[in-house]
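Up next, subunit A:
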Amino acid sequence: MGRLRKDQFHLLLIKTHSLTGLIPVGAFLVFHLAANSLRTVGVWQYKLSIDLINNLPFLIWIEIIFIYIPILFHSLVGVYLSFQGKLNVHRYNYGRNWMYTLQRLSGGVIFAFLVYHMGTTVVPKLLAGKEQFEAAPFLISVMNQEFQTLGGRVIYMVGIMAATFHFANGLWGFCMSWGILVGAAAQRNASLIFILFGLVLTVIGFATVVEFSMNPIEVQATVPESF
Partner candidate 1 sequence: MPQRRVRAIIIGGGLAGLSAAMKLCERQAEVQIVSFQFLKRSHSVCAQGGINAAIDAKNEGDSPENHFFDTIKGGDFLAHQPLVRDMCFQAPAIIHLLDRIGVPFNRTGEGRLEFRRFGGTLYSRTAFAGATTGQQLVYALDEQVRRHEQNGQVTRFEWHEFLGLVIDPQGICRGAVIQDLRNNKIFTLKGDAVVLATGGPGQVYARSTNSTVNTGAAATQAYLQGARYANGEFIQIHPTAIPGQDKLRLMSESARGEGGRIWVPRTPGDKREPRDIPENERNYFLEEKYPLYGNLVPRDVASREIHDIVFNRNLGVGGEPMVFLDLTHKSREFLEDRLGGIIDIYRKFTGQDPKEVPMRIFPAVHYSMGGLWTDYKDDGHGLIDHGSPRNQATSIPGLYAAGEVDYQYHGANRLGANSLLSCIYTGLMMSRAVINFSKNLGERFEDISSTVFDDAERYWTTRMDSLRRMDGKENPYQLHQDMGSLMLANVLIVRDNKALEKAYYGIQEIEERFKDIKCVDTTHWSNPTPSFINQLYCMIQLSKIITRGALMRDECRGAHFKPDFDLKQPSDFDPYEYLDYLEQKHQGEDVPEYAYPAGHLDYMKRFEENNRKWLKTTIANYQDGEPRISYEEVDTSVVVPRPRKYD
Partner candidate 2 sequence: MEDKTVIIKIRQQDDPDSASYWQSFQVPCRHHENVISCLQEIQRNPVTLDGQAVIPVTWDCNCLEEVCGSCTMLINGRVRQACTALVEHLEHPVVLEPMSKFPVIRDLQVDRTRMFENLKKVHAWIDIDGTHDIGEGPVMSDSIRAQRYALSECMSCGCCLEACPQFTRDNTFLGAATFSQVRLFNLHPTGALAKEERLEAVMGEGGITDCGNAQVCVEVCPKNIPLTESIAEIGRQTSLKMIRDLFQK
């Protein structure tokens, strides 16, 4: 019985890891990149999105339950999983083995990026307390700063790339481990679709970075004068 429990726990752990990668973490990634890409559409649309989100009721709980805990869980289990294997792409130089290797490496990159990203955005926001300021001007000023230096741009581009790759490739892995893809041809076709999907996400992310880098926004009150 003890053995069975351990096995059931293991199964639950891995399956949850797989699931959280898709929902909510992956879904949040898509939402986050999409929302931010409003920046390329226009400044006020972008600001509006920030304010809309930041004025959600129970935001902090939503963030903790649907974003922070799942990401932390996904990361920790991911680290545990990474240590189960031993990379060997130098010996067995195959495409999928590269993907396997990059999936693990990108996981590490994302984790480091998230520590940085949250350190510059979420943490000060929490420290400052919500009532003290409007979210949009604060976050926009942070972003302005981030994208002023080349280093900052590179950090964000690497972070975005790691995340989109990890998600797109993870989706493929999800389809494999849940048995959605079985045939070899189906596996190949799906990986093409997921590559395309990953590219689209990357482009969306990069577009935002480029927009920020080229046109820093003037920091001002969010609600337009005309309201």
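Keep in mind how these were chosen: all candidates are chains of the complex that A comes from, given by their letters.
Please note the rule applied: a residue touches a chain if its C-beta (ideal position, glycine included) is under 8 Å from a C-beta of that chain, and two chains touch if they have at least 3 such contacts; residues count from 1.
Not measured: the values here are computed from a predicted model.
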Options 1 or 2 - which one, within this complex, touches subunit A: 2
Mind pulling up the subunit A residues that touch candidate 2 in the complex? 3-4, 6-8, 10-11, 14-15, 18, 81, 84-89, 91-92, 94, 96-97, 99-101, 103, 172-173, 176-184, 187
